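First up is the structure itself, then whatever we jot down about it.
Apart from one protein chain that is not included, each protein chain of the complex appears where it belongs.
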Amino acid sequence: MAVGDRGPRRTRTAPPAADSAASSLPAAAAAAGGDIAAVAPGDLTAPIVVPNTFWRATNPLAYDGGRPPEVTHLREFGRTDAGRRDDARWGALQVVPTRADYILDLIRANSLWPLLSGLACCAIEMMSSATSKNDMDRWGMFPFRASPRQSDVLIVAGTLTTKMSGPLIRLWEQMPEPKWCVALGDCTVSGGRYKRSYSTVQGIDRVMPVDVYIPGCPPRPEGLIYGMLQLGQLVKDRRGHWPEREIGPTVPDKI
Amino acid sequence: MDRALKRRLEARLGAQIRGPIRQRHDQTEIRIQPGGLPDVLRTLHDSVDLRFEILADLAGVDTGREMQVVYHLWSETTPDWLRVIVEGLSREDPRCPSGTFLWAGAEWLEREAYDMFGIVFEGNRDLRRIFMPPDYTSFPLRKDFLLPDDSARSPGEGVRHMERPFAPAVVAGDPADGVRRAPAS
Amino acid sequence: MTGLWYVLGLAAAGVGFVFLVIGLAWVISHRNRGDRHKGVPYESGIDTYGDTWGRFGVSFYIYALLFVAFDVEVVFLYLWAIVFRSLLLGGLVSMGTFVLVLMLGLAYAWRKGALTWR
Partner (left out) sequence: MPTRPARSTTRTTTRAAARPKEQPAQHRSEDDPRIMLDRQVSADLYQPIPPYPTRTEREAEFYSLGDGQMFLNIGPHHPATHGVLRLVVKLSGEQVVDVDPVLGYLHRGVEKICENSDYYHVIDQVDPLEYVSSLFQEWAAVLAFEKLMDVEVPARAEYIRVLSGELLRVASHTLFMGFLALDLGGLTPILYSFIERDEIVEMLAALTGARMLFNYFRIGGVNGDLNHDFMSRLGDWMSRAARQTEANTGLLNENEIFVRRARGVGVMNREMALRFGVTGGNLRASGIPFDVRRAHPYSVYPALDFNVPTRLEGDSLARYLIRMDEVRESIKIIDQCLHQMPDGPVMARLPRLLRPRPGRAWGAVEGPRGMLGVYAISDGSDQPFRFRIHDPSFMNLEVVSHLLPGNLLADTMAIVASLDPIMGGIDK
């Protein structure tokens, strides 16, 4: 159960060893997309870069346009501040929502309403964990709201294909603000058995900020319930720091 | 292996069938040209002693040199499955008459064959992509569309490597007829 | 006079409670303009097609008419229900005829087929 790797809140210290690797990024990142700010070395934790010695694409422009494949756009974008949104209040009122969150997040942690969205086989296990044998309602997660406007958690259960990623990103956008995303099943965590398919998104963290990854194909209902409990714990830990989330509350259009 | 079926097929469709009627386990296989497909299907469906009413499957096949459309039919007159292979479709512009005049269910099967192979079925009212997004440009199940291989090269000697261009062997004949293709070096 | 205070007090409490809740929600909740997708109307994840000002069939109108008629009847029933113990037999007879007349209306609508959907 790998809880999304959250660096310490705002202060990030770049380990010296990774400096050399980090420096190789700016040239490539700048070349890729204009609106993604250049990544200055030292102000971010560089990703642990494992050189991919297994395979080289015969056509260097094949996948990420010459950039090392380990760096995905969303993670780069997450490090900039373009993703975070201020809450547009006047003066003192700015402080109120975050202070109120210290109490409200306790309430939210115990009543995480998931969105009724099942894509494939993991949806059957999600339903099985929501019905009476192993019951998710014991921790307040029961009513699977049908519309994104009334739900807090988006459980992506099943393989996300490129054709479905448009609608699913729109669902994620339409959910009201403190919202969390749970990747259920190998296909959503990192592509799973469809890592080589031509029509799936290999891992939904390429298109969405994910909080809890639940491996398994399909994971047992107890696994999903354990993941949701971890999410409740995560909400309690990060009380009041919702706007400083590493990847902004919303996913930008162009990624 | 239904010998009676073989005799009945030769009696009814002797002219259109190319090559021998092959029979193995519980399947009978006949090969025809695309031009003769409508009336072959009509005779198979309507003649009293054949009565192939249930369309089990319609599949597109890319054999590297040509395209084929394969019908599987069932009839209560014979314990065998009948496989009708429409061969001889060119890989650049595969065209084949549609089977929707007999089975309306073939419409989606042909849409899938078009989406995956690019086989154009004349006479299908609704030939558009069924699985891939509408503005997808290539045909995924063709032999020259290779999977993007993120994982390491699969182990085992003689396994086709993803990134190698698929070079159809120049050896004549159908891959399924005992023609052993040289493993792509 | 004291009755008046009760009425004013309850009215003030009702209106005040509504605005208190809305105001508290506005202050506490996060404000996020979101991006292009946030405001898009939800239609199972796909853009809506065509404008929403379509004209509706007449059968909707008939159903709405029937609903309003019987809804107003219920309003009168509530008022009558509060004091019907003190009205004794007279109240029962009058409200009975009132409900009976509306039942006739329902029977007429039923026979004319207004309830079956066309």
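Labels for the chains are A, B and C, by order of writing; each one numbers its residues from 1.
In this text, a residue touches a chain if its C-beta (ideal position, glycine included) is under 8 Å from a C-beta of that chain, and two chains touch if they have at least 3 such contacts.
Remember, it's a predicted structure, so these values are computed and weren't measured experimentally.
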Chains in view touching the one left out: A, B, C
Absent chain, residues of chain A that touch it: 33, 58-59, 61-65, 73, 116-121, 123-125, 127-128, 131-134, 146, 158-159, 161-168, 171, 193-194, 196-201, 206-207, 217-218, 220, 253-255
Residues from chain C at the interface with the omitted partner, ascending: 36, 43-50, 54-57, 59-60, 117
Touching residues (missing chain, whole complex) on chain B: 24-27, 29, 53-57, 59, 61-63, 70, 72, 74, 76, 79, 81, 83, 92-94, 102-109, 116, 118, 120, 125-141, 144-148, 154, 156, 158-160, 162-166, 175-181, 183
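In the analysis below, only the chains that are shown with their structure count from here on.
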Distance between the centres, which are taken as Cα means, of chain B and chain A, whole angstrom: 43
Euclidean distance of C-alpha centroids - chain B vs chain C, Å: 62
Set of chain A residues in contact with two or more other chains: none
Residues of chain B touching at least two other chains: none
Residues of chain C that touch chain A when the two form their complex: 27-38, 40, 42, 44-46
Complex interface listing, chain A residues touching chain C: 85, 87-89, 93, 96-97, 100, 104, 147-149, 166-171, 173-174, 177-178, 242-243, 249-250, 252-253
Contact set on chain B toward chain A in their complex: 131-133, 140, 145, 147-153, 162-163
